[in-house]
Structure formats: structure tokens, C-alpha cells
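Removed from the display is one protein chain of the complex; every other protein chain stays in position.
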Amino acid sequence: MARIKVIEEKCTGCGACVDACPFGAIRVEEMAVIDEEKCTLCGACVEACPLGALELEEVVRTGMDTSKYRGVWVFAEQRHGKVSGVAYELLNVGRRLADDLGEKLTAVVFGPIGEDAVRELIYRGADRVLWADDERLAQFHDDTYAGVLAEMAQAERPEIILCGATSIGRSFFPKAAAKLGTGLTADCTGLEIDKERRLLVQTRPAFGGNIMATILTPDHRPQMATVRHKVMKEAPRQEGREGEVVKWSPRPENLASRTTLVEFVEEVEETVNLADADIIVSGGRGLGGPENFALIRELAMLLGGAVGASRAAVDAGWIPYSHQVGQTGRTVSPKLYIACGISGAIQHLVGMQSSDVIVAINKDPEAPIFKVATFGIVGDLFEVVPALIERLKRRKG
Amino acid sequence: MDIVVCIKQVPETTEVKIDPQTKTLVREGIPGIVNPFDMYAIEEGLRLKERYGGKVKVLTMGPPQAEDALREALAMGADEAVLLSDKALAGSDTLATSYALSMAVRKLGYDLVICGKQAVDGDTAQVGPEMAEHLGVPFVAWVRKVEEVSDGKIKVQRLMDDGYEVLEMPLPALITVVKEINEPRLPSLRGKMRARKAQIPVWTVEDIGADPSRVGLEGSPTQVVRVFTPERRAGGEILQGEPEEVADKLVEKLEAMGVI
Partner (left out) sequence: MPNYFLTEEQMMIRDLARQIAEEKVKPVRAELDEKEEFPWEIVRILAQADLFRVWVPEEYGGLGGGTLELCLATEELSRACAGVAVTYAGSALGGTPILLFGNEEQKEKYLPPLASGEKLAAFALTEPDAGSDAAAISTTAEKVEGGYVLNGTKQWITNGGEAEIYVVIAMTDKTKGARGASAFIVEKGWEGFGFGKKERKMGIRASATRELIFQDCFVPKENLLGREGMGFIVAMRTFDRTRPGIGAQSVGIAQGALDEALAYAHQRHQFGRPISSFQAIQHMLADMATQIEAARALVYYAARLIDSGEKDISKISAMAKLFASDVAMRVTTDAVQIFGGYGYMREYPVEKMMRDAKITQIYEGTNQIMRNIIAGELIKELASRR
């Protein structure tokens, strides 16, 4: 059975591992002692030990013959016949990974989306498009999507398959991974190739963004990952780029879904979509109440931006969840992010710290938001924001 | 209707802090709580039981102290609880976890399995869908409303990025629920007293008839090789002065950078 091994000759009982353990499973009695009841084998202590005195005892995994798997696939999600932006982000990452491996990049797409959309996938970097052009795949169903993807992967054996961490991707991709009996890493924010071992190095946040984890799928194929939307840039378009289109006829049993769609109800958001906004003005607990979001809205409107909120403001019921930025809300990376009365809990920071410019307005000079701010203003937002609104109105003339 | 709700005990992540000196997580004395998303799953189970009758059984996989999470569910009104706990399960990734849970769910017997959409520590949202595959039952993720259960079918609303879909599927089935679905009840005093006295069976890998090679670190295709503190962007400039002055300075700087 696997366990963390303490190498007695190396351990000095310094306690670095005790602090590092997220599960409180280590104590020091002259040397590190692992409480195996609590230990989850996460490996944080191995990483933290300055002396290399801890190691995760190797386990023999029942793997597959990995050498038979080649090539990189990305799943190009479509919704109502239109390819989602996340597909182009995946093509960008996928292209880089395929080049690092010296392999082909394949885009997998389901449903009757038309030749033009398929060609666009090639313009955006795909060498090959695997297209299951079937009416029964127009609407998303977990059974059909997971079934057809698994069927394709079993036949063609790609070494990597990526999918957007969207409502659709995060629903059917795990099911497909389970069908294939392989590993899946959720919501990745970083993907690299370990060229020596020909492995996909997957990085993702955990514990509400407090820690990052690097994950490998060493002995199973394909290596599967969902990728967080808006973290990667979209692939550049190269009009006229050439590639191969392969039509795929799925097996009939994979085109039958046990779930049936009764209806779709579209809900259009009244404000600018957060994920697409170039400028976001966000409010937090410091606003003190729902009525004060008027101030945030006014500033956002002046700047032509969208309104965001911290979890504290959403939890207090001041503004709907659709405005929430952060680990449990949306990840955004606008050109300008203005945080008003937001202290900057880690779970908020992970959702916005890739913004180009961050402005923080908060009365507590110790607020963590200032640590990520390009420009910080320590002061009462009820004084600063109106002053800013005035100034911007004058600018507009 | 037999409803199995799968829950997870997680640390209260909001309390997780990073030690500025050692750059590691400070986790001293952080209490375990029921994963917040699982509270909605428990509540929905209880509401469906109130509407259609039956039993709510809660299941968790974890160390012995995860029993506290089960007692919380019992205090809210769940009928039974089972703890799946075995050292051989340590290090399980989502594939191994979902396999082990699915074996325990089979042993419990079920018409409907309800999971929270994701756990706030791992944030993977994978265990529910993977369980559905192991169980061989249909599933719908991101359920924001259960419209009705009748004639062996369940009709639900699935929250999508652009609205919602109404879907129907035959039972037995699995759903994962989002926070829009309900407001979890608080426990009652009588529920808490009952929960305190309840006997909670502990099942091992052998008890659920799971293949030992498919659980724990051995049965996990993914491997965490490194855990580290995310890099923070460096703090920038603090603008000082009266509100009007600060507003002027800020607008000038933003203009100069071309962001407005």
C-alpha cells in the first residue's frame, strides 16, 4: 500500500512538513511522524521538505501500453450550431502541445455545424478535424457526447484530449474519462509537455485557489483535461491554412440518449457579460448594502464596463450570483478591473488577478487586494468613487 | 423512493491562510464542514422525500472524522448514514473515488443519487458524472430544479451558461445540484439529538466488494506531483491625496496606459 516514507537518516525534525500538510497529518517526535489515518498522500510534504527526507513510496499502477497513443485532440464545443470561443483557446494550447510532441492536432466537433465552421477550426490551427456530422448530436446530451467521444478515442488512440471547462465540458468529459478508464484533470490553468517523459503536465488551482497542484497521468491514455475558459488566449486565425476533414459515423448505440430535452429556456443577462467585458467594476462587502451598487453601476456605465461582485456581496443577497467574480463565480481577465470595497479574499483574487490593470479602492490599508493592485487607493469608497465619477463625467464633457 | 446523497467533508477553505514566512498553508485547527454544495444535495433529497416519500441515505468516503459530516446530515433529517472508510482508499483520485462510491451506492440500493456539483477543496466536479458512468445510469449535472418525479421518470432543469434546459430521464438516475436549487434547512434540536446517538456503520473496500486494484493510489490514473503556492502579482503604486486629487491621478494614469 502506498504511503509517505520518512527517510530516517535525512529527517532532522525541522517541522517544515508539519506546516505544509494541508490535512494536519504530520507531527514531529524527534522525526516527522505521519498519521496515516489523516494522510491523503497529496505529496505537499514531499515538496516542502528542504532535506529530501520524505518520499511518496512508488506504487505499481495497472497502466496501459502508452506507446500506442499518439496525437493531441481538442474538443470543439458548439452550442446552437455555433462553435464556442473556448474551442479557439483550446486550439491555441493544443497547437503548442502538439508541436512540442511533434504530433498532429485534431479538433473533434459534433453536430451539423456547416463546412465553414469546420474550416475555421483549421484556420485556427487544427491539422485535422474529426467531425461527427449527425443531427442527433446537435443538442448536447451526456450519453451521446461521452459515448461518441469514447468511441472515437478507442479507435484512434490520441495521447491527449482537451475540453473546455464549461457547463457542457465539465458534465460529459468526466463520463467519457470514466468510460475510457483514464485520468482527468479538472479546470486546468496551465498545460505543458514534459518532453523527456512525453507527459502532459497539468496545473490547476485547488483549495479555493490557495494552492496550485501539478498533476500527471503517467500510465494511462489518453491524458484528459478540462481547461478553464478565458485563461488562455484564442488561437490566431490563419486564413487559407490547410487541413484534413474526416467525417465520423458514430455507432448507433452511441447516438441514443436516455435523457430527452423537453425545452430550452434562454436567459439573457441584462448587463454586459462578465467574461467578455474589457472593463469590470466590482463591489464588495465595503458597499454596506444593495442600494450602494448604484454607485458601482454608474461607474461601470461611464466606462462602458460590466458590474462584478465579490462573494461576500453575493452571499449577502445584494446582487445576483451571475455577477460573482472568483473561484466559485466567474474567472475574468479584463483590461481594467476596479475593485471597490473588496478586501481581496484569495478566492476572489484567483478569479481576477490575470486582469491587465487592477485598481483597488479600500479603506483598510492591510487589505490583501492591494497586494495585486496596479494602483491602490486607501480611502472611503463613498468619497473616492463619486470623485472618480465626477472626473470621468468631465472627461466625457 | 430511495435517495442516496453523496457528501464530502472539506476544510473551511475561506479560513485557509498562507504563512508569509514559510509560504505554506496554515491549517491549524481548521474545522471540517460539510461541503457547501452538498448541503443543497441533502436538502433536495429531504424535499423529494417529503414530496414523494421514501428514504434519504447519506454516504461519504473519507477518514474516520468524516463521520461528523454524516451526523450533520442526520441532524437535518436524513434517515441513514454510511461511512466508507478504509486506508486502502487513501490517495484516490476522482476515478477511483467515483468507483468506490458507486460500489457503496449499489450496496445501499437507490432510485436516485444526488451529489453537490463539486467539492470546494478539489473543485473538480468530476465524481458525480464519473459515478453515473460506473453505475450505468443516466445523469444530469447542474440541476437547478427538480420539476417532478412520476412514472419512473424524473424531470429536471439544467443550468447552462446561456439559460436552462428542461430534461427528462428514467430512474434510477443521478443528478448533481447547483446552489440555485434550494435553501438548505438548518438542523433541528431533535435532529441533532438523534444524530448524536445514531450508529453509523463503517464500510471497507471489502464490504462493498470493490476491486482493490481500482481504488486508492493504485487505482488512480492521475498523480499529484507538486503542490505549491500560486505566484501573486506584485503590488503596485498607492495613490495618495484627497479624493478629487486621487481621481485625477488615476484617470491620467489609466489614460496614459490606454485602458480607458
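First chain written, first letter: the chains are A and B, and each begins at residue 1.
Note that a residue touches a chain if its C-beta (ideal position, glycine included) is under 8 Å from a C-beta of that chain, and two chains touch if they have at least 3 such contacts.
Note that this is a predicted model, so its numbers are computed, not measured.
Asker: Touch partners of the unshown chain, restricted to the chains that are shown, please.
Answerer: A, B
Asker: Out of B:K179, B:K192 or B:R226, which residue would touch the omitted chain in the full complex?
Answerer: Per the contact definition at the top, the residue touching the missing chain is B:K192.
Asker: Among A:P112, A:G181 or A:G288, which residue is in touch with the absent chain?
Answerer: A:G288
Asker: Using the touch definition up top, pick the residue from A:E244, A:D364 or A:E390 that touches the left-out chain.
Answerer: Checking the options A:E244, A:D364 or A:E390, the one contacting the hidden chain is A:D364.
Asker: Tell me which stretches of subunit A touch the chain missing from the display.
Answerer: Touch with the absent chain occurs at residues 288-289, 316-317, 364-365.
Asker: Residue by residue, what part of subunit B touches the chain that was omitted?
Answerer: 185-193, 196
The definition used in the following text is that only the chains that are shown with their structure count from here on.
Asker: Please compute the C-alpha centroid of subunit A, do the same for subunit B, then give the distance between them in whole Å.
Answerer: Comparing mean C-alpha positions, subunit B is 18 Å from subunit A.
Asker: Going by the contact rule at the top, pick out the subunit B residues touching subunit A in the complex.
Answerer: 11, 13-14, 16, 18-19, 22, 24-28, 63-64, 87-88, 90-91, 93-95, 98, 120-130, 132-134, 138-142, 155, 158-170, 179-180, 213, 216-230, 232-233, 235-240, 243-244, 246-248, 250-251, 253-254, 257, 259-260
Asker: Given the complex with subunit B, which residues does subunit A contribute to the contact?
Answerer: Against subunit B, subunit A makes touches at 1-2, 16, 19-24, 36-44, 47-48, 59-63, 79, 142-143, 146, 166-168, 170-175, 177-179, 181-187, 205-220, 257-268, 279, 303, 321, 327-328, 335-336, 345-347, 349-350, 353, 356-359, 370-380, 383-384, 386-388, 390-392, 395.
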